[in-house]
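A single protein chain has been removed from this complex, and every other one stays in its place.
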Amino acid sequence: MEDEKQILFAGFGGQGVLSMGQFLAYAAMNTGKHVSWVPSYGAEMRGGTANCLVTISSEEIYSPLTEHPLVAVVLNRPSLDKFETKVKPDGCLVINTSMVDRDPKRTDLMVLKIPVNELAEEMGNTRGSNMILLGAYLEKTSVVKVEDALQHFEVIYRGKKEKVIKRNREAFLAGVEWAKKNW
Amino acid sequence: MEDEKQILFAGFGGQGVLSMGQFLAYAAMNTGKHVSWVPSYGAEMRGGTANCLVTISSEEIYSPLTEHPLVAVVLNRPSLDKFETKVKPDGCLVINTSMVDRDPKRTDLMVLKIPVNELAEEMGNTRGSNMILLGAYLEKTSVVKVEDALQHFEVIYRGKKEKVIKRNREAFLAGVEWAKKNW
Amino acid sequence: MATVFKRPESLTDAKFHYCPGCTHGIIHRLVAECLDEMNIREKAVGICPVGCSVLAYEYFNCDMLEAAHGRAPAIATAIKRLKPDCFLFTYQGDGDLASIGMGEIVHASARGEKISVFFINNTLYGMTGGQMAPTTLLGQVATTCPYGRKVENEGYPVKMAELLAGNEGSAYISRVAVNSPANVVKAKKAIKKAFETQAKGLGFSMVEILSTCPTNWGLNPVDAMKWMEDNMIPYYPLGEFKVKEGK
Amino acid sequence: MATVFKRPESLTDAKFHYCPGCTHGIIHRLVAECLDEMNIREKAVGICPVGCSVLAYEYFNCDMLEAAHGRAPAIATAIKRLKPDCFLFTYQGDGDLASIGMGEIVHASARGEKISVFFINNTLYGMTGGQMAPTTLLGQVATTCPYGRKVENEGYPVKMAELLAGNEGSAYISRVAVNSPANVVKAKKAIKKAFETQAKGLGFSMVEILSTCPTNWGLNPVDAMKWMEDNMIPYYPLGEFKVKEGK
Amino acid sequence: MNKVLMKGNEALAEGAILAGCRGFFGYPITPSSEIAEYMARKLPKIGGIFVQAESELAAINMVYGGASTGTRVMTASSGPGLSLKQEGISFISEAELPCLIVNISRGGPGLGGIQPSQGDYFQATRGGGHGDYHTMVLAPASTQEMMDFAILGYELADRYRIPVVIMAEGTLGNLMEPVIVRDEVTNFVEKPWAISGCQGRKPNIVNTLHLTAEELEGRNRHLFSKYEDIQMNEKRAETFMVEDADIVVVAFGLLARVIKRSVIDARKHGVKAGLIRPMTLWPFPDEHIKAVTDTCKVILSMEISMGQMIQDIRLAAEGRVPVEFYGRIGFLPNPEELTREILAVAERKGL
Amino acid sequence: MNKVLMKGNEALAEGAILAGCRGFFGYPITPSSEIAEYMARKLPKIGGIFVQAESELAAINMVYGGASTGTRVMTASSGPGLSLKQEGISFISEAELPCLIVNISRGGPGLGGIQPSQGDYFQATRGGGHGDYHTMVLAPASTQEMMDFAILGYELADRYRIPVVIMAEGTLGNLMEPVIVRDEVTNFVEKPWAISGCQGRKPNIVNTLHLTAEELEGRNRHLFSKYEDIQMNEKRAETFMVEDADIVVVAFGLLARVIKRSVIDARKHGVKAGLIRPMTLWPFPDEHIKAVTDTCKVILSMEISMGQMIQDIRLAAEGRVPVEFYGRIGFLPNPEELTREILAVAERKGL
Amino acid sequence: MAKGRVSFFYDSCKACGLCVHFCPKDILDFDEDTINPMGFHPVVIVKPEECTGCAICALMCPDLVIEVEKG
Partner (left out) sequence: MAKGRVSFFYDSCKACGLCVHFCPKDILDFDEDTINPMGFHPVVIVKPEECTGCAICALMCPDLVIEVEKG
């Protein structure tokens, strides 16, 4: 329980936050960790924000929920507004600056900024922004090692089209590279 | 409670046992008694037997039900079979001999026999057999005085056609006469 | 002498509980005769409604289920899907099928479920003592339309055969009556055709059968037959409304 | 310059929660415009379904009720009977009206209830994430018919306008679409005619409105309009199916 | 005092009309159908609305619609019909629409039979529908109470904006007794929330959807604070010879009244029996139970079921006296049988 | 051991398939629809039947029909849908047809919302339908248990000829965790009562109608003797640190698992907390409660409702220790909040 | 000699009169001297010799009271 990490992903409905979290959970599971993934399913209705919480631990997970995640990955402004105050003291905040036009107010947090929408557009892969972010984040923090994640890519995307896997791998690697250079 | 009387009427569905009981309850109520009338509604289905229980008392009636009525008025054989054993010790059994082809077995009961179907057919009023029986019974036992019953005839049948009232009154009186002669 | 008429094997020995002259009994017999003649009694599964025929499971000599009021088509759907070799029939009154069970019957027909529905239209709720049904005729008195059914209050009587014939999934839809020897013979033919439609896997089949309720109509059985002819048949025309031919 | 197009009074200021390009919004506006033009907003009572339009009570600027899934016609029936001067309308999706609410809609129509029903047919369950509806087209994929709708499994898509037009109690039944400016104009005319039918007390009125669900169809809003034209309208022909004329 | 001989079902229907009921929406089912039939005869003559719904589902939703107009409306049914109404009752409770729901109960489960039963106690008192809610539940014991509770029911329904259920055994619905016909009710509460077209005011909205957890929780807390008020103010029970009773029978409905006879008879046999008759099943009169736990030796729950109310009695007794059970199904037992049972329990307990 | 990451809803569906489920009949409703969608994909490929019913009423009656053939069948729904199924569940219980009924629950009453809830506890455990009956009710707390209880559910259903309800908060349905996929079940009980055409045997009848009181009472007594067996044999609960606990929390479902964390945290704060997690809600594991009443100072019922299971706890505790309550609606509380509440109760009680 | 022969399960007859009404030869009637266990006067054939064995009586009997032979 001591090494239990809880990571929140939040953004608009279409930004791929749920699949980001699932990818991470898969990757962590494949490296032998206990994991859980839980979405907030806001409403039996259209649009709105989406978020999910991933827990990774080397022991049994009692609570897949928390008020205070260690890390919050926010892909848009409303998510920053909502979750900044919730992150654990000395936690981490990952911010998509393409969609967030303010700086965080807290000073005790490690803040990682990345303009994923621009990066994705540059790559000509607008739907890849979530994987770019994840690549960058893992490169920086090693919640799951980049090599391990890459190793399990095929397994995680089992059943998906070759092309899709390729595009996601490219986006993920682009994130890794960006982080190496910028963070 | 001491003078409480419970009278059971039983027969086939079409023999008018329910309305016999209701008539008696009305008549008793109109002479100032506490009364209740409760049918056994056998089944959400067709045919079969019908019976009802009338309670008459000068005090509040707690139980409109009993296992052991004081009187059983049986209009057919199955009813005799079913209720003969139930009647209170020293109670009374009124039997329609037109539809009952055996004698009662118990010896402690007052038994009153009357062939009401024949009497009704004689009168050319086949649907009047229940009122014949009631007339005879009241003449014999005075649960409600015949005069009182007659006095309330119009009230009880309020809303019914004049002709119907007349036919019922005639049948009732025929029963009274028959009882005077035969019982 | 040869026996030309006797009790079908597909009926048990139990006596019907129906009122004297109630044509539920005739219809039971016709269904049973068809099961006999098609030799499908041992594959048949019948579903009783809630209505006067609620006890039909005591009469049909085959596997039987008692449904909740109106739900027979849903039950039949599941059984037919899971046991496609069985012959499924429901036997439903007009309260059961056309009132509370409207959703289930329309959808069973729309889905083209391969079941046979026998719909007994006697213009009211027999079992519960003569309340209005969706099929009660205009002007007809019932305990819940004591002043006679009026368009303004209760609307028009529904014509189930016509309604369901409109569904693509319906393969055989007809209306018959049992008010005369000739019509009884026709009714039996329709019932058999419904089973044949099922045997061929063509889709949903329903026979609407006009039936009497002497008790709640307040008529003797013979007059009830006449009343049906004079009042019901003009509003509920007899005939076939949908016939899909075999492949 | 004169204002030729602005927000109708019968809508509140609330923004719609619908997905981009979802034509629920167009239909809301058309209904509101008719309330405005007939000057009946203050007598109107609207009933929302359970479906994407579950929040319509936040949008229509008149007395509104939220129904249980499928039951809007029953609710409307009671209100109209008790408050005959009110204008009752229900706004129902195809899951709401044609699946779970089949019993209620057929009977409201059969009884000739003087209510106006707007039936939004988008071939699937939008709100719950794209499950099959009774109106899903053959071959169409939905989350509960992942291999495409097949006659053998799910039967034929139901045609509600045609089905209800058969009921004597139906006074006005039509089908419209909102996939082009011309069709939007026609849709509004039909909606108004439904209200007029109610005003005249002629009976039950329903307008089936073909609508898009870009989200669950997996199409952008413009392509969704095209898909409607190419796939829905051929199966669900537009037009008037029943028109009772005034007295 | 004008006494009229009436059936329980008729007395209830007439009571509702006297209380101003002007809308009946129902689907026939034995043994409740007489109520619908009475309404079908009477309502059209006094400007009321009678609709035979296509189903119990439609009926309860018509009640939802009718009640939302502020009109006093009702429905009546039995067993299977009540089950079909549970979704609607949950909605009506949440929307806080006052109305009367009558259960002239019969034997279950399933199709069961039409014999008298109290087996719907849990359904009525715990809310057979989904979510947290309560309806008030009144249990009359005489034809007179059938009328009086219909009138009372509407008063409570309007005061608390809550659906009120009247639950009576089929036998009581069929029981004919003299009834004092009450005066017509003339004072009604204002219902500014009612639906009628928004002329001259802001639109009214009747709704049970609460998408955010905060709003949903708020609504639930609101309902439960109302339920607390009701529990404070509206518990009703009749006690009969409990003061010195060693054995206190708890029973409701017609059964309870029959038991009065058995209590008297038991005392003739030297057993000090008494009776508590809950007249409200929800809120359950637990103080009446608590009050006897100091003085009596045993409580005996008598029900026409396999034992449901006994849970409420045990919850009230909190283990301070033993609570025993006697139940029948499909039978309204005779006083003789009930007396025998009281005596048997007394003997077992050495009383 | 092959671990797969699965959502609770998927694990449950897959578990049912492994247990031999070959018929799914349902109507979509959030948050249960994924189960239907999973079945729609899988069943046709393995010779099973998937029917999207026109309504919950049709769905539960299809389950009645499907179960009567002896096939393992199921349905899944939530709040309002469960209410609509109550008539059918009453019928299925009476007819003693084994089947699985899943409630991935949401907030009520009325339309409510789709937030997690345990507010259908009464409905599930008391029988929201009419008459006296029970279903078995299983409450999983993990994705693994979603699968395992589906398999267990069918086993119990067949053994006792009883419908088994699995009740889980919406959050659990959506929760993804690694799951050990179980082996396919291969041993099934004989069902000589099943409907399939009477070839080679006497006709079978599935029926719930019992017109005479004697027959009806007999049926009810039969059902209740079965229920007694179940109560004897099938109560299940998990206990966690209760041996020395001063404060015992009772909670079920995912909530209970979250509370384990709070129990540990409370102990870090010096409060000896423990947890009893009923895995069967009916039969309720009252012995587990009774067992701690001698050792603990207070019991705390934690529920995502206004307080329903607390009645069963109080009935078990019989007044021997106080039973307190903490409830939220629409929220699955975080461990931090629950710890705070445990500490607060401990402080109030001077622990 | 009669072309047909009808026999009755008297106990099942409810005296509804449908067979009496529909018999083309008009040769059936109620037996007023008998009451069967259900309380009805069951039907009997009055002129057996005229029976054609057409089975119309059986066809219209709702209670399967009548069996018909012919030949």
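Residue numbering begins at 1 within each chain, and the chains themselves are lettered A, B, C, D, E, F and G in the order written.
Keep in mind that, in the parts below, a contact is a pair of C-beta atoms (placed from the backbone, for glycine too) under 8 Å apart; a residue touches a chain by one contact, two chains touch by 3 or more.
None of these values were measured; they are calculated from a predicted model.
Undergrad: In the intact complex, which of the depicted chains does the undisplayed chain touch?
TA: Within the full complex, the chain not displayed touches A, D.
Undergrad: Would you write out the residues of subunit A that touch the absent chain, in ascending order?
TA: 12, 47, 76, 99
Undergrad: Could you pull out which residues of subunit D are in touch with the chain that's been left out?
TA: 1-7, 11, 15-16, 18-26, 29, 180-181, 184-185, 214, 220-222, 225
One rule holds in what follows: only the chains that are shown with their structure count from here on.
Undergrad: Smallest number of touch links from subunit D to reach subunit F?
TA: Between subunit D and subunit F, the shortest chain-hopping route counts 1.
Undergrad: Rounded to the nearest whole Å, what is the centre-to-centre distance of subunit B and subunit G, using the mean of the C-alpha atoms as each centre?
TA: That gives a centre separation of 36 Å.
Undergrad: Taking each chain's centre as its mean C-alpha position, how far apart are subunit B and subunit C in Å?
TA: Between these chains, centre-to-centre, one finds 41 Å.
Undergrad: Determine the centre-to-centre distance between subunit C and subunit G, using the mean Cα coordinates as centres, and give it in whole Å.
TA: Whole-Å distance between the two chain centres: 26.
Undergrad: Note the residues in subunit B that touch 2 or more other chains, in rising order.
TA: Those would be 43-45, 47.
Undergrad: Would you please write down the residue numbers of subunit G that are in contact with two or more other chains?
TA: none
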